[in-house]
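A single protein chain has been omitted from the complex, and every remaining protein chain is retained in its original position.
Up next, subunit A:
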Amino acid sequence: MTYFIYTFTGALCNYFFCVHLLPNKLTFIKRFIIFLYAFSTFYFFNRIYGQASTFITFLGITFLIYFFTNSPYLSLSCYLFGYLYTITFNYLFMWIAGFIFKMDMEALITHHLLLIAFSCVYCIFCGTTTKLIGYYFHKKLNITKYLINDHLLKAIFIDLFLLVFFYIFNFSYGERLGYNYGVIALNGIIFLLLFAITVFLMYSVYKVTMGEQAYKHRMAQFENLRVYTERLENSYGIMRKFKHDYMNILVTMSGFLKEDDIDGLKEYYGERILPISRAFTESDTKLGALSNIKNTAIKSLLSSKFVYMIEIGIKTEIELTEPINNLNMDCLDLSRILGIFLDNAMEAAIETEEKQVRFCIFYKEENLHLIIQNTALPPTYAISELCSHEISTKGENRGIGLFNVDMILKSYENTIWNTTYEEPYFTQELILIHNGS
């Protein structure tokens, strides 16, 4: 019975640090398999091989996670980190327990009641703290978003793997040699130090990666703005040319007027002046409207998307009739949403005959309205199903865009998102309600 509880709590600890730290939630069945595996290996092999059985559990779970998750190295690193964390604190706890009860480890392990109490307390501690650490990692530090360098992840994985390997080797071998208080204390200190160094290293790696990401982001923004400025300069060039021409045009017209040559004037107007005005409305001057957007990140995103759309021959209309200052939403979230909407609009419009995308932002009683309208082929799905995970008009495994928008918007109370299709226009309307603050 004691053995059962001991292995059960051990497996539970394993399960906790394994599942709680993973970046993506596993399905119930996968979680169950992991727990079952941990428990069965513990239960069957611990009495035969002693602590060396941990090798079997550890390697097995490593493989399981590798196959169960879609970003294996990140998940594995999280798992290994959890392992290190648990073992380190296990040592620390044992040390403290030994200190309090004045027993060495051998006595502690053979004392049934104490062992059960210790296992249960440690299991609860493990479950709650790993949950908190997992939350901190993924919600606060957002490591899934920033640690995407595959090379770096592999290096972290190998480092952690070796460390864990030595950990297990140490305590399985230590068991064979027989523990005493001094050995445990020494091991505890060594591993605490190693663990602290690893945490410190990880933190530095994280900081550096964050910095790199921010730098890349800034460079991309800078590049977008450079292209935007270039376009504006182009259209300014057209204006200057027109300024130069228009004196000539006026002089010619006054000549026609002096001679009372109305027919000549009509002809001149139709042939020379009308085309100029058309050239104006169709040229790059459209992008100038973006100057009304005061947020640089959003401006750079919009300019890059629209420059691209104009280049691939989509008729774009950008309507920005007033300055846009307050976004009523985090600017990074809004750029992600806008990026997804505009990419979708572009892809849908290119398939149609008319190839039109219209975009506008305006305030209506302080609420920010964003509207993106594009020509699109009639949808083959019900519109309400568009943002569910598996549906996409672009084939399999690609319906992730609108699903992400839905996820982002779920964390905001103050949004209204309307989607409509009225032949031939598909419209996304997003209303960000001003919430007083």
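Note that a contact is a pair of C-beta atoms (placed from the backbone, for glycine too) under 8 Å apart; a residue touches a chain by one contact, two chains touch by 3 or more; residues count from 1.
The rule is simple: contacts and distances are computed from a predicted model.
Choosing from "Cytochrome c oxidase subunit 1", "Nitrogen regulatory protein P-II", "Peptide ABC transporter substrate-binding protein" or "Stage 0 sporulation protein A homolog", the protein name stored in UniProt for the chain missing from the display reads "Stage 0 sporulation protein A homolog".
Contact with the undisplayed chain is limited, among A:57, A:187 or A:373, to A:373. In the complete assembly, the contact with the undisplayed chain comes from A:358, out of A:20, A:231, A:299 or A:358. Residue A:385 is the one among A:233, A:330 or A:385 that touches the chain not shown.
Contacts to the hidden chain, counted on subunit A, fall at residues 280-281, 317, 319, 321, 358-360, 362, 364-365, 367, 369, 371, 373, 381-385, 410, 415-422, 427, 429, 431, 433.
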